[in-house]
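The complex appears here minus one protein chain, its other protein chains still in place.
Now for subunit A:
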Amino acid sequence: MSTENQAGVNNTGEPKGATGSTSDNISVANQVPKNLNELKDDQVLRKMLEQKKQEVVLYFWAAWAQHCKQVDTVIQDLAKKYTKTEFFRIEAEKFEGVSEAYDISAVPTVIVAKKDKIIGRVDGVNIPKLVQQIADCRAATNGITKQPSAGSVPADLKQDLNTRLKECINRAKVMVFIKGTPAQPRCGFSRKIIGLLNENKIKYGYFDILTDEEVRQGLKEYSDWPTFPQLYIKGELVGGLDIVTEMIPTGELIEMVPKESILS
């Protein structure tokens, strides 16, 4: 696999660590690359997007979302590989303005931004897609057409379906699986459940099951629930539209929703 950073010297004249096999990369992972920044001030991000012509990778994470750990490692590896690209780790709940601007309702989410445009987006833990997107965006900047594959995925980061489903369910504290999107629901029941969440001022993440047949069928088995929409709170199935509808007048639903997910 080709790497941009050759073993050599970086900007400050210090010798870089040698990049070797996959296992070497993991042990060297403790050195945080210079192009990987933890966002402290959103003005810094704004300036960078204004000034830089190249793409900037924005990785939205949260401490309570276990599955972010996998993406943490991959982002570090990618930052080491693409030294000319700036990477930002953004704690989503601390930077609500930025999260809203990029329509982030669940974590982990990775956005590839160029100036004021979004040229790439990966929702959830999808390592192959993440690696591919960043490679594609870099290649596009370099004027190279899309490459078929951009590096190997370490075996320990491959996921089985159940892990993927568990991650999907936990991407936001209140997570709804619908047909279509909140803006364009493709089913009356999905439309209604979105309406109820909005009316009750509940912040939620959503997943459009029409875009992913694997998740659509997998979730039915995983949760032993044959229909959509499905509402999960803190990783647990609450039910479908009829259950959610009944839980509203009794106050049961609001009771289940964590405080942080209620819009003031």
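In the analysis below, a contact is a pair of C-beta atoms (placed from the backbone, for glycine too) under 8 Å apart; a residue touches a chain by one contact, two chains touch by 3 or more; residues count from 1.
Just so it is clear, contacts and distances are computed from a predicted model.
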| Per UniProt, the name of the complex member that is left out, chosen from "Bola domain-containing protein", "60S ribosome subunit biogenesis protein NIP7 homolog", "Sodium/hydrogen exchanger" or "3-methyl-2-oxobutanoate dehydrogenase (2-methylpropanoyl-transferring)" | "Bola domain-containing protein"
| Which is it among A:Met48, A:Ala139 or A:Ile243 that touches the chain not included here? | A:Ile243
| Of A:Asn198, A:Thr211 or A:Thr227, which sits in contact with the chain we cannot see? | A:Thr227
| message | Using the document's contact rule, name the residues of subunit A that touch the chain not shown here. | response | 186-187, 189, 224-227, 237-243, 246-247
